[in-house]
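Excluded from the complex is one protein chain; the other protein chains are retained at their positions.
Letters A and B mark the chains in the order given here, with residues in each chain numbered from 1 onward.
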Amino acid sequence: MTSGKVDDSLWEVFLQEKNNSGHVHVGSLRACGSEEALQAARDVYARRGSPISIWVALSESIVASTPADAPSFFDPKDAKSFRYPNYYKVPRTLKDA
Amino acid sequence: MTEASRQFDFEGRIARDEKIEPNDWMPSRYRRQLVRMISQHAHSEVVGMLPEGNWITRAPSLRRKISLLAKVQDEAGHGLYLYGAAETLGAEREDLINLLLGGDARYSSIFNYPSVTWGDVGVIGWLVDQAAMVNQTMLTKCSYGPYARAMIQICKEENFHKRQGMEIMAVLSAGTSAQRAMAQDALDRWWWPTLMMFGPPDEESPHSSELIGWKVKMKSNDELRQWFVDLAVPQAEALDLQIPDSELVRDNKTGHWISGPINWDEFRSILRGEGPCNRERIESRRESHLEGAWVREAARAYEEKCRKKKALERESL
Partner (left out) sequence: MVWEELRFQALLRHADDRLVLGHRLSEWCGHGPTLEEDIALSNVALDLLGQAKVIFEQSIKTDSDKRSVDDLIYFREIRGYRNVILVEQPNGDFACTILRQYFFDVFNRLWLNSLQSSIDKDLSSFARSAIKEAIYHERHTKSWVVRLGDGTKESNERIQEAVSVFYPLSYELFSQDEIDQKVFSKGLLPNTACFEKVWKEEVALTLLEATLQFPERISTQTLRGREGRHTEHLDRILSEMQSLARAHPGASW
């Protein structure tokens, strides 16, 4: 933590479901320490569905891209179509072999 | 970028139904209105735990006890999701709670009515939660991302609340004559306050047009109220209960059920804090919050001790 002050901090919660998906952000909660945050996440966010894993992270530790970053970070996909299969022409005989 | 061009971009995004996210530029008024609206919603969930929470210890069967406890627990969760959504806009939960406890923040008028019979528990689930869902379903499309997403999660959970209430009402109206009377009495007392939940009529609603322009609200108070009435009237009929509105009539052209006049004086007096339970609801929340202060302080103190211990251990390595 950058500041010396301990507070009931804001934590972000990520839940992974049984269906082989990755952890998904589900919301936030308030807790003082990591064990408290983990347990609170289990009690608040894991009451339904089939979660198999929880991550909690201090909100202030999340590094996020800004809206100003967006244009240079996320160029339009169609300009880089060589990253997609349909860009490539393959004879049918080869495709079906 | 100038303020004017930022505003222009923002309006374009709203027009294109793009979501506004926490780090995006937004007019300060948009931010303020959302904090007000989301925190009011959060306060409503938390205060809303009290009228039904009142009956958990007296629930008349184990099934009812478990379902009611799970339902009221969900309301705490909803409040928590919403405080979280408000915090993405720079608000702090503690500050928002202090505004509520100081009488400087609003919550839904409906929770200022007392829940005096088990029938009230049924009606709250059946009608009040259903009315909330009508509003919340609309809000799942709202322009502010975190609020819309919180609404999606809440709507999923709210569905069980409505069903739980409907089940209670169905059992009561098929029960003994005392139970049928209990159900009717509860409907008589909660019908009109539920209609008032949607807020004042459109012509008297100061924030509505601005919120509609920002796609925070997508329908007006009256439209939502009508939607709810059209849902509830056939349900009451199916339950063999009478809606306490002698002027309720069906418009055969539109298919809508048209209500009689609402007593807006009652609504305004509730907003002024003169309702039957306004003081008790806030007192109860204030007591819990004050009682909890030493607990929260202890958790902080313990965590601080742990951090210091870890720091010392690292230094001594």
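Here is the rule we go by: a residue touches a chain if its C-beta (ideal position, glycine included) is under 8 Å from a C-beta of that chain, and two chains touch if they have at least 3 such contacts.
Because the structure is a prediction, the values reported are computed rather than measured.
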Problem set entry | Residue touching the undisplayed chain, where the options are B:20, B:35 or B:50 | B:50
Problem set entry | Selected from B:76, B:155 or B:233 as touching the chain missing from the view | B:76
For this session: Quick one: say which of B:118, B:147 or B:257 touches the chain that got left out.
Result: B:118
Seminar exercise, completed: The one residue from B:152, B:212, B:238 or B:298 touching the chain left out of view is B:298
For this session: For chain A, enumerate the residues touching the unshown chain of the complex.
Result: 8, 29-31, 35-36, 39-40, 42-44, 47
Exercise. Which chain B residues would touch the chain omitted from the figure, given the whole complex?
Worked result: 46, 49-50, 53, 56-66, 69-70, 72-73, 76-77, 79-80, 83, 118, 168, 171, 175-176, 178-179, 284, 287-288, 291-299, 301-302, 305
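Assume only the chains that are shown with their structure count from here on.
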Exercise. Can you list the residues on chain B that touch chain A in the complex?
Worked result: 21, 23-25, 77, 80-81, 84, 87-88, 93, 150, 153, 157, 296, 299-300, 302-304, 306-307
Exercise. Which of the residues in chain A end up touching chain B in this complex?
Worked result: 1, 6-8, 10, 26-33, 36, 44, 47-48, 64, 66-67
